[in-house]
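Inspection log for the structure reproduced underneath, given as C-alpha cells.
Complex shown without one protein chain; remaining protein chains in place.
Chain IDs A and B follow the sequence of writing; residue 1 opens each chain.
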Amino acid sequence: MKKQVRLKIENISLVIACVLFVLMFGAGAIHYDHFGSLSTFLNLFNDNAYLIVVATGITFVLLTGGIDISVSSVVAFTCVLSAYLLQLGWSAAVVICIVLVIGLLNGFLIGYCVQELKIQPFIITLASQFLLRGMCAVVSTVSIPIENNFYKAAALNKIAFKIGRTNAKLYLYVFLALAVVCVAFYVLNFTRFGRTVYAIGSNELSAGYMGLNVKWVKIGVYMISSFCAALGGVIFSFYTLAGYSLQNMGMELDAISSAVIGGTLLTGGVGNVLGSVVGVLIQGVIQTIVTYQNLNAWWTRVTIAALLCLFIVLQRIISIRADKRKGGH
Amino acid sequence: MENDLILRMEHIHKTFPGVKALDDVEFSLKAGEIHALLGENGAGKSTLIKVLTGVETKDSGTIVMDGREISPKSPIDAQNAGISTVYQEVNLCPDLSIAENIFIGREPRKRGAIDWKSVNEKSRELLKEFDLYLNVEESLDNYSVAVQQMIAIARAVDVKAKVLILDEPTSSLSTQEVEKLFDIMRMLRERGMGIIFVTHFLDQVYQVSDSITILRNGSFVGTYAADKLPMLDLVGKMIGKDFESLEAIPKLSGEKKDAEELLAIKDGATNEISDVNVSIAKGEVTGFSGLLGSGRSEIARLIFGADKKTSGTTFIDGKEAEIGNPLDAIKRGIAFCPEDRKKDGIIGDMSIRENIAIALQSKRGLLHKVSRKEADKIAQELIDELAIKTPSADQKIKNLSGGNQQKVLLARWLATDPRLLILDEPTRGIDIGAKAEIQKIVVELAGRGMSCIFISSELEEMERCCTRMFVLRDKKIVGELSGDEISQASIMKRIAGENKA
Partner (left out) sequence: MKKFTKTMEFKPLCILIAIILVCGIISGGDFFKVTIVDGHFYGRLIDILRNGSRYAILAAGMTMALGTGGTDISVGSIMAISGAIACSIVDERILGGLHGNVALAVILALCAGALCGAWNGFMIAKLKVQPMVATMILLTAGRGIAQLIADGKIVTITSEGYYSISGGYLLGFPIPMFIATGVVILFLILTKGTAFGMQVEAIGVNQNSSRLAGIRVERNLWIIYILCGITAALAGIIESAGIKGADCNNCGLMIEMDGILAVAIGGTSLAGGRFSIISSVIGALIVQTISTTIYAFGVAPELTRVAKAIIVIIVCLIQSQAFMNKIKAVGIRRSGKEAQAA
C-alpha cells in the first residue's frame, strides 16, 4: 500500500524540530542556572520577534519553490532609512508607511522579474540584496541612533509577569509579530490565494492548467516576503533603536533555515508558517546557549548552518526514498 | 440539427517557427456527443486542443461557443467559457488533498474563509457519482494514475463545463479502468455534455465515439459518423497517400534462425520494473510493444544503465558485463535514443556537430578530444548519409524539425559505431516522410548486422520493422513473438491480455 509520503516529510520535519527544541531547551535548563525559566522562554520571542516576521514572509516564497535572499538587506535598509528620516524629524507614522511601501515595491519588482521576465529568483534577489545594502551605505555609513518617542515607547512597553519569584516580560512588538504569524496562517490555509501558493509549489504547470492565477500569486508572494522583511525591519529598529548599514548580514540564511527546519520543502508545495516559528525558536535557543557558554558568537552561525544542512539532507533522503517507493518518474 | 451545436471552430491557422501546425482546420461538436479527434502523431491534434484551451493562441480563424465567438488566451479563459480539459499527463497538484484538487480556485467559502468541511463533503458527493469512495483528505500522490485521472475528470466536469476534452486519457489505464472511464463518458453524454476524445487506440474510438474528425499533417481531412466509417478507411484517411511510401519499405525476411545472442538480461530489476529476462540476437530488430507505461521504456533504460539496476545480471556475448551507467553501456557498444527527445535526447542550445560528436567523445574519454576537424568530417558524413536537412552543421539542433532532430540523435549514436541500437519511440511526433525514412534506416542497419531494439506505440510500424517481439503489460513481459507470428492482431491480443502466451 502506498503511504502518506508527502505528508510525512512535513510531519517528520516538524516533529523533529519540536523535539529538538524541547531537548535543547531542556539541556540548557539542566546545564545552566536560571536557564529553565519562563523568562528565558519569553526572551526567545523578545529577541527574535523580527526574525519570526521575516521567516513567516519568506515561507510564502519558499512554498512556491522560489527563493528570496534580499530580505536581510531589506531589514537593514528599513532600519537605516527609518533612523535617518526620524533624525530629520519626520513623524513615526509617515516613516513606517514609507518603509513598508518600499518593501512592497521591492517585492513587486522582484516578483515581476521572476514571473514575467523569467530571471532566476536567486540572481535577481542577489542583485536586490546588493542594491539595498549599497543604498544603506549611501544613506549613512555610521550607526544612527533613534530618539523618536513613538519608537522608544514601542521599544520599552511590555507586559510583565510574575510567577513565583521569577520575573518575565513580553514586549508589545512581540504581539505584532505573533499577529503576523496568525494572519499568515489564516491566509495560507483559508484563502484561495494561500492554497494557490501551495498548488504552484506542488506543480506550477498544473496550477496554470487548473485555471489558477499563477502570475499574480507568484508576484504576490515576493511582495509578501519583502513586506514582511520591511515590517521585520521596523520591529528590529524598535529592538535596537538604531540603524546601521552592516547589521543583519547573512540573516536571509537564518530566515530560510528557520523555514526549512520547520518542515518547508525548498522545492515547494509542503510546509507551514508554524514550523517556521519553531525554527526561529530553535535558533534562539542555540544563540542563548552559545551566550551562556560564553563562546565565540560565530558558533551560532556555524551551528545553524550545520542544522540547516542536516535538515536539507534529511529532506533529500526522504524525498528520494519516496520517489523510489512510488516508482514513478 | 444545427441547433444543438455547442462548439464550432473554423479556418483555424497556427504556425510555429518552421512548421505549419494547423492549416485551415475546422471542427464542430454537438451537445451529447462523443467526438473522436484522430490523426497520426504530429497531425495537429494537440495543437488544436491547445488553441481551444488557450495554451496557444491561434493565428487566425474563429471559435464559436454557444453562438458566441471566443478567443481564449489562457486556460482560465477557456474554463470560464465552459471548456474543461483533462490532459494525458495528469495535471493536478500531488501535494494537495484530493478534495482540494477538485475544488482549488473555486472553493466554497464561509465568511471569506475556505469552508473545508463543505469542500470535503462536496467532493465526497461528487466522487460518489463516479463510484469512487476515497479518503478525500488524503494527498493526491498516494493514489494510482488511474484514480488521479478520474479525479481530474471529476474536477473538469464539476466546473460546469459544456465541453470536456480528454487528451489521450486511456494511455496509462488497464482494460478495466478503461471500461470504467467509458461508462463515465457515456454518463456525461447522457447529461448533454459534448466530449472531445483524443486517442490513438482505434478500437476504443469505435467503442464510445459518435463521430470522428481526422487531421493529417496539420490539415483537415473530414468529419464522419463513426458507424459509417470502417476502420480500414479510417486508417487510410489518417495515413493518406503516404501509405504507399511506408508499404514500399522492404519487410525483413522473417526471423534469423541461426542468429547468435548478443545481449541478455537475467532477472534484471530497477526501481521501476522487476523480473526482466530478455535476450537480443545479433542482426535482428527486436520490438518491445505494449501500452505507454507498460514497462517497455523501463526495460530499455535498464539495458542502457539509464536507471540504476537493483539486481540481475547483464550478459554480452555470453559474458557477464557490468553496466552501471550510460557510459558503461556506450563503451560496450550500446546506443539509446530515449522516448522524450526534447527532455532526454537533444542538447538544444548546442550545434548539430556537437550533438553528433558528444557520445563518441564520451566513449573515447575526456582526455582524447575529438578534434574540430574530425567532428566536422563525421558530422558531414552522417548529415549526408541520413539526409538531415540543415544549412550547416553549425546550426543549433533546437532549430531543426522533429524528424531531423531525431536523425541527428541517430547520427550521434551511429558515430559511436554501436552493436546494439535502442530506439524508444523514434517516430513519435515527426512527419510521415521522416518516419518512413527512419524505419528504412533501422531495417537497413539490421541488414548490415547491427542489432536493434525498436519501441513504438504504432503497431503497424512495429509489425513492419520487427523480426522478434516482446509484448508487455503492467510491467511484465506477457508474450514473445517471432517471424510470421508478428501481426497487429496477435500483438493486440496479447496487450489486451486475451491470450496467455
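Note that in this section a contact is a pair of C-beta atoms (placed from the backbone, for glycine too) under 8 Å apart; a residue touches a chain by one contact, two chains touch by 3 or more.
The structure presented is a predicted model; accordingly, all values stated were derived computationally and were not measured.
Residue A:113 is the one among A:96, A:113 or A:261 that touches the chain missing from this view. From the options B:344, B:381, B:458 or B:485, the residue with contact to the chain not on display is B:344. Considering the complete assembly, chain A touches the hidden chain via residues 67, 69, 113, 116-120, 122-124, 126-128, 130-131, 133-135, 137-138, 141, 245, 250, 253, 256, 266, 296, 298-299, 301-302, 304-306, 308-309, 312-313, 316. Although one chain is not drawn, its touching partners on chain B can still be listed: residues 304, 306, 325-327, 329-330, 336, 338, 343-350, 354, 358-359, 361-364, 366-370, 412.
Assume only the chains that are shown with their structure count from here on.
If each chain is reduced to the centroid of its CA atoms, chain A and chain B end up 44 Å from each other. Contact residues of chain B toward chain A in the complex are 55, 74-76, 79-80, 85, 87, 91-96, 100, 104-105, 107, 112-114, 116, 138-139, 141-143, 155, 159, 271-272. Partner chain B is touched in their complex by these residues of chain A: 2-7, 186, 189-192, 195-196, 198-199, 201-203, 205-213, 269-270, 324, 326-327.
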